[in-house]
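The structure that follows is given in the form of structure tokens.
Of the protein chains in this complex, all but one are displayed in their positions.
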Amino acid sequence: MLRWTALAWSCLLVSEMYEFNSNGLYFLTSSSGVTYQTFCDMTTAGGGWTLVASVHENNLFGKCTVGDRWSSQQGDNPNLPEGDGSWSNKVTFGTAEAATSDDFKNPGYYDITAEDVSIWHVPNNSPVNQWNMAAILRYHTSRKFLTLHGGNLYNLFKSYPVKYKAGICNTDKGPVIPIEYDFGSDESVTKLYGPNTKTQFEPGFISFRVFNHEQAAMAICSGVKATGCHLEHFCVGGGGHFPEGEGRQCGDFTSFDWDGYATHAGWSASKEVTEAAMLIFYR
Amino acid sequence: MLRWTALAWSCLLVSEMYEFNSNGLYFLTSSSGVTYQTFCDMTTAGGGWTLVASVHENNLFGKCTVGDRWSSQQGDNPNLPEGDGSWSNKVTFGTAEAATSDDFKNPGYYDITAEDVSIWHVPNNSPVNQWNMAAILRYHTSRKFLTLHGGNLYNLFKSYPVKYKAGICNTDKGPVIPIEYDFGSDESVTKLYGPNTKTQFEPGFISFRVFNHEQAAMAICSGVKATGCHLEHFCVGGGGHFPEGEGRQCGDFTSFDWDGYATHAGWSASKEVTEAAMLIFYR
Partner (left out) sequence: MLRWTALAWSCLLVSEMYEFNSNGLYFLTSSSGVTYQTFCDMTTAGGGWTLVASVHENNLFGKCTVGDRWSSQQGDNPNLPEGDGSWSNKVTFGTAEAATSDDFKNPGYYDITAEDVSIWHVPNNSPVNQWNMAAILRYHTSRKFLTLHGGNLYNLFKSYPVKYKAGICNTDKGPVIPIEYDFGSDESVTKLYGPNTKTQFEPGFISFRVFNHEQAAMAICSGVKATGCHLEHFCVGGGGHFPEGEGRQCGDFTSFDWDGYATHAGWSASKEVTEAAMLIFYR
């Protein structure tokens, strides 16, 4: 599956310059000259999607502990309102091949200039060649919203910091973008999260940078438009402080387990989405 | 010492295709196209051995803390019966050059299809070019046992999960394979571990996936066939929970220090093996 393509900056360029059209691992080169390898989705909606990150929950029982790279590895801590700061810095981690087993972020996350995002929720530990088939949800945006926000999430989150107390619920929402489903539907999105959360969102969107009732910041609400203020049960990533529950909401998958781990009861999310990594693509 | 060999998947292929026969760092490429660099042992028993992993204890006083990648970095936790899950996932870490100073795992661990394993115990912080001479124990298997277990330890441990409560002592042992010594002997193996452990094993073997009396899982008992149920004093790697001693057995080198750090008294291992990394090769 190795494909070397000199000086291609993204999977979109690979598909345009070389007419490769099969999914797999490709070499890319960033504008600063960093060479890295990542997965290209060459089939969805015309292809050319570059995997730039994955959000993986390694231990929902650990609250902002080792492995919570998209929130904080330093414990729940009001002194670190941005937590590890991964959403808006250039620190990279993980590998494409282990993107469903660990957090992942490559130079494409901050380097590529893109127009849209695509999200796949893939069961943990799935091998690369089964991601597409194994995914429990796949969708993408198509309105080129990233062109208004600096061309990627790195720049978007510079403008909308994932930072405790940087705003308040509803008033200070980041972009909310409608999605097109490649696998799944409004109904299947709604079923991923706990029954109580239905009052808190509208399916068919992706939301960026939201605050909950206690002003804790979260990065992405996948598949939904956040409408309420109890967002910590279905939005992911975050700053370093979640006041409610004595830190029990701090972590990459925040408080997906409020009413028990993967119980799909009350505010708790389903086992399916709790044990799936969220893969983020750009095009 | 750099040797580039296009599309060689293992050190065995390097030695066969290119007739290189000196130890050192080589470039390999996995079947999915990932290029990486690792150490090849080109001399032992015909050569062609690929370094795929090392188990290094960075802090025997820390129990399942940062750096315990072959057990758990999340503290002793019954909610995480497999701990970090490194034995059977595709997460990689470390570098070949630092394999005696930190845990190490490369794509070869899950990618290479091999027949046998070779193990070196090398004093911590030894430089690459002194590993062979500095090793306190070196041995390999020769019965091609991996062909019965999917060709590598990744697949072997998929079949024999290193998971708390997935089995019971003795009844649910994984493979036990006789070894051939390249440096050392039954006697020197026995001396590595604490005097009390002599009742718990028979030297001259390597054992995979064992359970202790409390159903804690361990990955490898190096140099021995486990016969008792107090295995945590000489077997390495593990799941995320060790019930005995309030977590004091949790870690990459489990409970090598039960009767004091490196005292070589009671159940405690010798300083030699406590302060040596366990290097794992495939062929």
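By letter and in written order, the chains are A and B; residue numbering begins at 1 in each of them.
Everything that follows uses one rule, which is that a contact is a pair of C-beta atoms (placed from the backbone, for glycine too) under 8 Å apart; a residue touches a chain by one contact, two chains touch by 3 or more.
All figures in this text were calculated on a predicted structure; none of them were measured in a lab.
When the omitted chain is restored, the residue from B:Ala8, B:Leu28 or B:Val128 that touches it is B:Val128. Listed here are the chain B residues that touch the chain not shown: 1-3, 24-25, 37, 58-59, 61-62, 65-67, 94-95, 97-98, 101-102, 125, 127-128, 261.
Residues touching the missing chain, restricted to chain A, are 29, 31-35, 66, 73-75, 77, 79-80, 84-85, 89-92, 107 (touch as defined at the top).
Note that only the chains that are shown with their structure count from here on.
Chain B has its Cα centroid 34 Å from the Cα centroid of chain A.
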